[in-house]
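With one protein chain removed, the remaining protein chains of the complex are shown where they sit.
Coming up: chain A.
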C-alpha cells in the first residue's frame, strides 16, 4: 500500500516587504495530526512537492491547546488556530495563508502589535491605585462573573480582526475584541472606577463608531465570545456617556 500523503499549499513570504508566493508540499500522514504537526514535519524535512530542498516554513505557536492565540492563520480560507485544526477534518489540499490583515513577518508568522496597541488605547486593565495594601476589592455578583468570565477568554488571537470587513489597510478600526474588553473591564468592580476613560477611548477615531455590523466576528471567534452583544452594549454605553457629557459637563 502506498504511503498516505497530506497535500499542503502554503502562501509564503521571505521577508516583511517581499512578494508572497505559493509553495506546495506532500508530507507523510500520521493519525491525529494537526496543522502544527504538519508544519513540524516540513521543518524536519524541508522538501517541497517538486522534491526540491527549500527553506522550512516559518510559523508561531505556543500553547498547542487553543489558549494563547499565537498560531492563528488562514486555513482553507478561514482564520483559525493551527493547533486545533485537525488534518482529518480538513479538506485537501490544505491551503495555509498568513492572516494578511496584519503585517506578515515571514511565511505564516504575523505581527499582532496593533492588537496590543488597541488594548493599551482602551486601557484594558484594572489600574493598581497604591503601593500599600488597600484591602480586598468589592465582590462581583455571581451572575455577572459568569458572563464576564466568557469575555475574559479572549486570547488576542486576531481572528475577529481578520474576519471583519471594516478592519483593513484603508481603515483604522481597532477591532471587535478591544470593544469586548472594555465591556469586561467596565464591569469589573474596581475597573469600573475608570469606566469613563475607556468609554472616551472607544469614542475616538477608529473606535466603536467604525463597526458596521457585519457580525462576522462573533461567528469566527474560536472562544465563542459574544462579541456582537458586547459591541451593541458598548454602543448603548458610549451613547449614554456622550449624552451625559453634552448635558451635564
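Following the convention adopted for this analysis, contacts are C-beta pairs under 8 Å (C-beta built on N, C-alpha and C of every residue); 3 or more make two chains touch, one makes a residue touch a chain; residues count from 1.
By definition in this document, contacts and distances are computed from a predicted model.
> Can you pick, from "ABC transporter ATP-binding protein", "Succinate dehydrogenase cytochrome b558 subunit", "5-oxoprolinase" or "SUF system NifU family Fe-S cluster assembly protein", the UniProt protein name of the chain not displayed?
For the chain missing from the view, the UniProt record says "Succinate dehydrogenase cytochrome b558 subunit".
> Decide which residue listed in A:68, A:126, A:140 or A:171 touches the omitted chain of the complex.
A:171
> Using the definition of touch stated at the top, determine which of A:92, A:113, A:146 or A:213 touches the missing chain.
A:213
> Could you please point out the chain A residues that touch the chain left off the display?
77-78, 121, 163, 165-166, 168, 170-172, 203-210, 212-216, 219-220, 226, 228-229, 231-240, 242
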